[in-house]
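Apart from one protein chain that is not included, each protein chain of the complex appears where it belongs.
In order of appearance the chains are A, B and C, and numbering begins at 1 in each one.
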């Protein structure tokens, strides 16, 4: 049940029940198990309960209300299973396994409010905070790792940095076929109700192998189709969930209102905020210390935006109401010739202005981080992240998966996103404009 | 996809995907469908996204992070299905159906933060706020209902009040076999990972019947076992989830710290709070207006308790840290003869005091609301809430279920809970005391 | 994939995919694994593919088409899991484990056509054939066991006989909480679509313990509810599936037609049968040798009954057509005072006769084997089969489950069945008679 410590003759364990994996068990009769349990019980790890795994996705898929905490336990469970499988066949140092388990558990520890949303606004990478949380002696986590072994903070951080001594093991935590993705596809599928992320987890675990001569992970021949299924699951989840128009539009509204609040404060406008909180520093655009970053979670944002609904500033109060009451912007994909785009964007912006809205906050281009997203990237410059499979029965060889799978080959195309977001009130006008162009 | 409006030749609908029911579809080509969609889009209904269905259960079953919003959509879906089934066989007025659908959707609209937790502290019944939200012209919901039909607010409220003209229909929304329970058992089971709440929903829907002569719902003969399974599911969910020691202990810690904050403020102590918010009024023990009640949600609590971790008052800061970081109280069931209890309680309280803790906040008796909980209550004083089944093939009769089912008969015993909660640091000492008594 | 042998550096295994347990893996790098695989590949074990697990249940639940083979693999999987769990905590001799695994795999090896149906007709116990198959040197199984270790056939047989040296281990294979039941409840539930047999398998496995001082299995305190759920699952499966009127009525028709064929042959009537087959001996009421018994399966019955549809004898051809084309008898539960039964039975029999049917074949009383069926039997005379749980936190004790669980207490009542089966053509007449009596 939930969390139970059972102590028997010679077995000690902590048990979590999980909607995806059913029973997650951490053996606490081993030193590493004790450490893992200790890490879970730290204030920093408990904070993950207050950060939604999918940020604002619950505005599109209302069931997507699960947290980074739940996901992180799932990732720990999977690394335990994968290592159990691999170590029944290959010799893997116990200490390396322990490092990898901690890295898997803690890989998301540095995340900010609403997962990725704040990174863009505040211009930070959660990985940096993850590394800092692990390395610092100011955190409960850092101290727990250190007391386990003096070089542990550094070694766990090295996995996140991509510098761990065993490449194969670090691939399990960070590559295009890692336990992080394995968990989130299944979990996000279940919670969104969007089914698309289901793949054959058991078969993938069964067919993972270590190429000891070249220190890398590969998938045995009979696992090819399971990995194809996994990559397609990821493709659908991106198309249907992670890049969903409403989700992105919710992020745009939140970004606009934060930008407005920051702007108002810079100009000494009248904006309520809780004094002496990290959120004050964010609004004043001051850099957060690690401690302050780790005090923040989704509730800070919700609490402030709720208050701002009654702000004097019309833009701030309007955007806050839209966000809180889910009256999001409309989003429109620019499926038109490149040379038409410029004039369309100008005309659409004018519609927004003419409607009485400041385009700075109410007319937003969304370009998927300005870099194309690779559903699967088969790029020799990042060999660590590639997925390799064994092919051929008589003379088996290890190859990059898209070389042997037309299904994966078809996923290599970059996925580009170009949208505009604007108040729904203007939808008809802008659609009329759009139809003229297409 | 989350929420999509599809408009075709003559079909209009809004679709939600759901982890429990898969596709939830609301037909918007009917007037009632338009109203339901309008109700969902109100600020008051959107607020339910920010209230966890199971309050603090996520401290025990980390996956229980779902909201009243998601549950309420599920309840709407079930009432739609049940009414579709019944109206294929019985004549049910369209307007009555519409009233019942609104009541099902809105049955939880008055809930406060963390579901039931605040009711005890602030001494209110969420049903009263539900009725007020529905009846008031100040709420978007009240206005939407009124504009549908002038007597609609009153009629929908009458269902919540238990005064609706059709008893049979109101039983579908509020009885011991209602769509509320049908949804939450399945949903809470899935999310907690505790599997116990699964029962044969499809078969129950199929076997629900209306006894038109006496205006009541019953279950056809072949549905008996499905209803037994449903009641047993409820039994296990109570035992394993709703009354779980950790969950109750989390509630106790939250209650203690709020009590302390209120006490401090009463005595002009130094307690931070956000000015001009409903939460301020709560702390000052002033009654909330409907509007203020509807501004509150889980985030107000989280935000304040996070701040209080650094309060000057040691008790407040200690309890706040315990709550935020999940260092809950231990809970111990008093499985001992009644006459032993008094002396044990006194001695245990002394251990708490001797440990340096103020028993007012650190030694709490938990008695399941002081009234025994009935897993199934077969009490003729509440005929509306009874579950009836048809028995006998040659001369069918309708009987109260526990008369014909030994399995249900065994659930009629009241479930009584008597526990003490105290800081875990004292666990060993108090256990030693306990063993002496038992 | 179905059955795959994977050979790697130091791992060898055979894999089966299973609708209930997903991946069933048998490690073949251990001597016992090699033996298990060898046993599965014998002719006798492959025969189980041709015997339906639920006999004629597919006439009621069309999906119940699975075989004893599939079930037996599931049982092996569960004993592997249970022993893995227990041996991480208790010291269990490797050889004893091997014996128990073989016994689990082979527990159904002696079953006749359509599982239990033929036992009644031919008056044999499948357990005797199971023991013989295991012990004989004429069978591939017997030889495989013997070549593993000379006393193995005897030791495996002793488990089936209930005489194995470790009572605790033998309870895992044969008691009221054994891996046989654990598998068939889940499997039959899935296949029938009747959901009722689902219970919390993972939690039961987790909470199984050995009481070493008294050599018996018990369930730890926190497993009580899971076991209650398991017993209730069994209760529903009996009520809804195993004792279903149609299933029993199909058996009655098959018994009647075999009885008729046997009768005709005895009187030198003209009945077709395949010469020199075990089925010939059955029809001539000669005892089958072990070898002959192991040649029989469902197809012998189907093939003959199909042929008999065109038999000259009217009774045989009529009953055969009913069986093949699923035009079964009606069944009626005798829910009436005992003293009414006699006269009702006489009158009903007369209706059958008057309808032109020979009551010997067309009017059958069905009494659930003439002994009441115990859904749960808490009888000290059979201590080996009892389910024990630990109760009490401060002074734990091991008790028989119905002492501590009202839910199980309510299942102790014997379940008695008294029905008559007759041609559906007479249903209305007999119902009219029945109504008069009740």
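Before moving on, here are some points about what is shown:
The rule is short, and it goes like this: contacts are C-beta pairs under 8 Å (C-beta built on N, C-alpha and C of every residue); 3 or more make two chains touch, one makes a residue touch a chain.
Please read all numbers here as calculations on a predicted model, not as lab measurements.
Remark: the omitted chain is touched by one listed residue; of C:49, C:120, C:214 or C:266 this is C:49.
When the full complex is taken into account, the listed residue touching the unshown chain is A:225, out of A:116, A:225 or A:281. Contact with the omitted chain, checked across A:61, A:152 or A:196, is made by A:196. Touching the chain that is not shown, out of A:115, A:240 or A:330: A:240 (per the contact rule at the top). In the full complex, subunit C contacts the hidden chain through residues 1-3, 16-19, 22, 41-43, 46, 49-50, 58-63, 65-67, 69-70, 73, 190-194, 240, 244, 246, 274, 277, 295, 297-300, 302-303, 306-307, 321, 324-327. Although one chain is not shown, part of subunit A still touches it, namely residues 195-196, 198, 200, 203, 225, 228-229, 232, 235-236, 239-240, 333, 335, 392-395, 406-407, 409-411, 413, 431, 434-435, 438.
Counting over the whole complex, subunit B has residues 1, 4, 6, 8-11, 15, 22-23, 25, 88-90, 202-203, 206, 209, 220, 222 touching the chain that is not drawn.
Just so we're on the same page, only the chains that are shown with their structure count from here on.
Subunit A and subunit C have Cα centroids separated by 50 Å. If you average the Cα atoms of subunit A and of subunit B, the two centres end up 31 Å apart. Counting partner chains per residue, subunit C has residues 203 touching two or more of them.
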